[in-house]
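First the structure, in the form of structure tokens, and then the observations on it.
The other protein chains are all here in position, but one chain of the complex has been omitted.
Letters are used for the chains, namely A and B, taken in the order the chains are written, and counting of residues starts over at 1 for each.
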Amino acid sequence: MQYLIHMSRKLLWLGALMLLLFAFTAPQLMAQSVRPPGNAVNLDDGTEPGPSNALGDVSDTEIWDQFRGGDPANLLGPALDGQAMTTTGQQWRMVRENLIRKYLGWLPLIVIGLLAVFYLIRGPMRISAGRSGKTIPRFSHNARLAHWFMAAVFIILGLTGLIILLGRPVIAPYLGLQANSILTSAAMQGHNLFGPLFIVALVWLFIKFVRGNFFQLVDLKWIFKLGGFFGSHVSSRQFNFGEKSWFWMVILGGIVISATGILLLFPWLVDDIRWLQLSTIFHALAAVVLIAVAFGHVYVGTIGMEGSIDSMLKGEVDENWAKEHHDLWYEEVTGKSAKEETS
Amino acid sequence: MSDVTDTAVRKFLEHTDSEAASFFEACVHCGECAEACHFHLSTGDPKYTPTYKLRPMERAYKRDKAPFSSLKKMLGLAPKPVTEEELREWEELVYDSCNMCGRCTLVCPMGIDIAGTIRKMREGYAAAGLVPEGLQRSAEFVKKTTSPMGVTLKALKAQIAHQEKETGIKIEIDKKGADYMATFSSMEVMGYPEVLGAYAKLFKRAGLSWTISSVAYEATNVGVQIGSAPMAKEILERVVKAAEDLEVKAVISPECGHAYGAIRWAGPNMMGRQFKFEVVHIIELLDQLRREGKIPAGTKDGRRMTLHDPCQIVRRGGLLKEPRKLLDESCDDFIEMKGAGVTNFCCGGGGGVSANPRAEELKTKAFSRKVDQLNGVEDLEAVVVPCGNCRTVFEDGLDAYEMDLEVIGLSELVAATLDDSDEKQG
Partner (left out) sequence: MSFLEFVEGPLFAVAAGIFLFGAFWRIVGIIRIGRKKDIAPPKASAAAGFVKGNLRHFLPRGIFAKRTAVHIIAGYGFHLGLFVLVFFGAFHVEFLNERILGFAWPTLPRWGFILASEIAFAGLIVLWVRRISDPVMRLISTPDDHIGSWLTFIMMLSGCFALQESHEMLRAMHMLIVDIWLIYFPFSRLMHAFTFVLSRGNSGATYGRKGMNL
């Protein structure tokens, strides 16, 4: 009976997940492509006269060629003398619509899906020796504040950023263009206001957590044993390889986001519009990757691993949790062997 | 609601005047008070957060006396009533882990006087009979002998006789019309009786007459510690009556913590009238006499020493400068501890805690803050502790932490460093 209840709970989760996935799938399929439809007619094949209000018998293509400085292949270069426009914007738009907007949004969903599967198969990782009831300090209050401040700012920026990026293809089909406009306007203002706070949070986070996050030999062993996620015990110091990778992803990805974000907030800082175009691409890329991995981080920190949340909410962890997951750190801090039982 | 709860809550509400109410209304639960409290700092246990100690009284106020409380009760939004279980659970917080030292007020952004409010909260506890055994025993001793340690007049007289022999100066008992009537704490009489001799020497030099009352020699007021206004008043009345009967000009409050506050600041309010005499703390008096040139300083004590500021005399009593001036003149090598003065750490034994054996372990732990302060002064030889209760706590605490330090009273130091060139003829 217990097993049935247990399984049906898991199935319910799975069902909810599938519903979520479906909800996101449908509009993606409905998203407009920016290429002209297949049955469009090209009026410029030279056989038909131009539209009645055309300026003579020069074709549209030729007119636009002249605007572009004559070189149809010059789609990416900067403006030449006499050139009235460039088409780098079009190239950028192609990349943004067809690559970023169409595919990048799937990444967090895939990660959520993988996590759900992992949870259903492996379940939450419990402290094998059970809680000892004794705790040791792990993170100072200032470190916890840095983390949660970053978390709050990250969530706000992530949500508003995703609305800006995916509002048109994902929200508008459901809630209508008017609602999307309201949401996107709100999201844009929120995103722009909180953006600089991300930089503050990033610096604070770096200062508080960089010590202990440098890669060491013990991390190689952690990688080979797949982090102990699939059975077997691995040794770690204060931070394991997974945590260290996440830290550096956040810092490096965060630097990319910050730099590109600054350019997008203050576009007059650069002369060449291509910097801004690249910025939107890399800003979205880095942000969505971080959002995707953040789900993994939140998973392990909450339901995925028993006892983890204590480290960041209360600053202390159960001794058995420490011995199991960060035995070398435990020994460094307490001076006791991690192999002994906590009385 | 049980009788206990009924009585306690009724007293809570009775003693929540607009001052206490303003405190309950202003506390935003910011937790800063914990950063100043030696009980929290030495144990790391959040339950010792000062504002948390007031929780039952705060709740009673917000449920039954605060503006809008009736409206909130109608809508079911008022806080839940206080239960007897909670009152009993909080007894340890209210009595064992608060010295009413007032350090928390220093750091509170709202300037809340938690110490004074704990005093009011104890009224509820005392009326409901939820008082630690140790304090109850002291109260019983006081009923029998006027002294919380059971020091009888006979015992006092024996100490006086001994000091008269030591100093060669007569100490008058019940002398009508004397300038000053001195009161003492039992701790001093039994533990540090040299203070009697010190008074004798100093007052002889200053040329003022003084006496000790045979019915009102005890300065401490266990009623204040327990938090029972009726008991506090009764104990005080004895001293006031004796002083007025003896027609003295002033009553001297001794080197004791709460005794000064009890008679100087709370006294007239408890009695409902002004006294026919002044109240002066011995440190105040000595400082005054020294400024008047009546007790000139002689050879200074050469030991490196520091000063412990008793909470009820300095921070909550108002005598910040006087002990320092006297020390400067009495010793060569006086060094202030870090955080001395208004921000000084309590010894951990005031407010009835040292009379409460149940709180012994906690008190010793809290003393670790004081130990840190003392260790901050290099090559320290002695510490001047102008409070009998603090002195006992120091002696126990230094022993527990295996520290070798002399503990001296201020009057004795001033008497010992008195310029006695005139006396050599006597």
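The rule is simple: a residue touches a chain if its C-beta (ideal position, glycine included) is under 8 Å from a C-beta of that chain, and two chains touch if they have at least 3 such contacts.
Please read these numbers as outputs of a predicted model, since none were measured by experiment.
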item: Hidden-chain contact residue, picked from the options A:Arg126, A:His141 or A:Lys336; value: A:His141
item: Selected residue (touches chain absent from view) among B:Gly102, B:Gly257 or B:Pro323; value: B:Gly102
item: Subunit B residues touching the omitted chain (full complex); value: 16-19, 21-23, 25-32, 34-36, 40, 46-47, 49, 51-52, 55, 65-68, 72, 102, 105-113, 116, 264-269, 272-274, 278, 315-318, 320, 338-339, 342-343
item: In subunit A, positions touching the absent partner; value: 141-142, 144-145, 148-149, 151-153, 181-182, 185-190, 193-194, 196-197, 200, 312-315
